[in-house]
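Take a look at the structure below.
One chain of protein is taken out of this complex; the other chains stay put.
This part shows subunit A:
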Amino acid sequence: MADDKDVLRDVWFGRIPTCFTLYQDEITEREAEPFYLLLPRMSYLTLVTDKVKKHFLKVMKAEDIEEMWFDFEGTSLKWHYPIGLLFDLHASNTALPWSITVHFKNFPERDLLHCPSNSVIEAHFMSSIKEADALKHKSQVINDMQKKDHKQLWMGLQNVVLCSSDKFDQFWAMNRKLMEYPTEEGGFRYIPFRIYLTMSDRPFIQKLFRPISPDGHTHTLGDLLKEVYPVAIPNDDESKHYQVVIHGIEPLLETPLQWLSEHLSHPDNFLHISVIPAPSD
């Protein structure tokens, strides 16, 4: 009975309960209390952790502070991945709240990008949107938008943190344009997606993939995986080795890809798909 708007809503309002603890080797003046926060799945770590920073700064000396970064069980968390993706990829089957360690020293230059200000996030976010639209509409939609429309998309992302229906509506008022396609074509030109693997050296897999096959069939999530990463598809006879996770859920393989792209994409308009090993039990 629910409708697709509710999916967008649920995706938009997705939150991950997180416990931030200070790395044990950081030097503090007194003991740092862990900090609990609901992180919006759609946002980026560095965009929503002002409170965390403020919290730990209270117990630290100013000279001990360099750029803040995070890790989960030893894995440095890339701020330029959406939070939900980081969680799905690294912490899917762990206990909640998600326990993130906060660092202020020894920035892992090899793993992470620096994020000196929010404008870096904005630049990253906008470039993702543009890339996505290049795939979807040959950049026609994004190029037709004005500067202020771009700004609205970015504001929308920033507002994910606010639990407001208005902000959701505001963002979608603009984002809807990016999700349109000519009816006679049945979908986007290519689906902007990225498949992330925990066990791989490559950061992610990205290929050109159309929502509709040349003979007019609708491509599904299963079709995509078969083409791009067939290992993720369970064989008939064996148990599931991998979980295919988007926004913390495992859609059925017969889910149409176009629908997924329209409803489960992040604000950067990419469908971020995590393929993670299935829990052994």
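The definition used in the following text is that a contact is a pair of C-beta atoms (placed from the backbone, for glycine too) under 8 Å apart; a residue touches a chain by one contact, two chains touch by 3 or more; residues count from 1.
The rule is short, and it goes like this: contacts and distances are computed from a predicted model.
Novice: Match the chain absent from this complex view to the correct UniProt protein name in "signal peptidase I", "Origin recognition complex subunit 5", "Tectonin beta-propeller repeat-containing protein 1" or "Uteroglobin".
Specialist: From the choices "signal peptidase I", "Origin recognition complex subunit 5", "Tectonin beta-propeller repeat-containing protein 1" or "Uteroglobin", the unshown chain carries the UniProt name "Tectonin beta-propeller repeat-containing protein 1".
Novice: Have a look at A:A32, A:V48, A:L178 or A:I195 and name the one touching the chain we're not showing.
Specialist: A:V48
Novice: Would you mind spotting which of A:A62, A:L208 or A:L252 touches the chain that isn't drawn?
Specialist: Candidates A:A62, A:L208 or A:L252; residue touching the omitted chain: A:L252.
Novice: With the missing chain put back, one of A:G14, A:G156 or A:P192 would touch it. Which one?
Specialist: A:G14
Novice: For subunit A, which residues reach the chain that was dropped from this view?
Specialist: Against the left-out chain, subunit A lists 1-11, 14-18, 36-40, 43, 48-51, 96-97, 161-165, 169, 172-173, 183-184, 186, 212, 216-218, 247-252, 254-256, 258-259, 264.
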